[in-house]
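Omission of a single protein chain aside, the complex is shown with its protein chains in their original locations.
What follows is chain A.
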Amino acid sequence: MMGRTIVIDPGRCIGCQACVSACRECDSHRGKSMIHLDYLDQGASVASSPTVCMHCEDPVAPCAQVCPAEAILVTPDGVVHDADKSRCIGCGNCVSACPMGVPKIDLEAKLQFKCNLCYDRTSYGLAPMCATVCPTGSIFYGTLEELRTERPGVEVASTFDFDGSIISTGVAMVVPRGRPVDEPLPGGAGEHARVTGSPQPAGHLEPSADNVLGDPL
């Protein structure tokens, strides 16, 4: 996973779609959301999870590898960008290649759209819009150390097993308590990420006025 990245915790997600609305506010794709918000357990519970671009590290960016127009740039910081609008031919190869189902083709514009980790914001040191507004911290942006300061003892994973093919990603997911740390998460269509049974591990810190959310200003 990347140093400063998004970490998704489905256990905290309340399915409110603030991330979806926030993504629409981006100045580079106003009115169009790049986030996928799935209700995982339809008919049984209100469990939900957001999906952003996972910024695949190994193999690096399958979407970029299959792009015949070489429109998808991977910057040295590990961010897999959306297709350059001046190069994209709207062929949809990236849609087929993505193991996570992230990129979408706008058929009218004949262009690909996908999450680029809000490069306009992150390159200025701001958090992506979805992680900024997420009411529950289900979409977290920061380093693993920062995450663990806020949520003591939390474990994350950033490898996925697609029928034996292991993919490691720049974006990580919080995993349920007690799950073996090195075991890749199940990947692939129809197999949803298991919803964590509780928002996070029980805390190890005694509650006090100093243990407030976030860093001091």
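Note that a residue touches a chain if its C-beta (ideal position, glycine included) is under 8 Å from a C-beta of that chain, and two chains touch if they have at least 3 such contacts; residues count from 1.
One rule holds in what follows: contacts and distances are computed from a predicted model.
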| item | value |
| --- | --- |
| Missing subunit (named according to UniProt) among the choices "histidine kinase", "ABC-2 type transport system permease protein", "Cytochrome c-type biogenesis protein" or "Assimilatory nitrate reductase catalytic subunit" | "Assimilatory nitrate reductase catalytic subunit" |
| Candidates A:Gly3, A:Pro59 or A:Gly101 - the one touching the absent chain | A:Gly101 |
| Option touching the unshown chain, where A:Gln17, A:Gln65 or A:Thr143 are the choices | A:Gln17 |
| Contact footprint on chain A, counting only the chain that is left out | 11-18, 20-22, 24-25, 33, 35-39, 42-48, 51, 101, 129, 132-137, 150-152, 196-200, 202-209, 211-214, 216-217 |
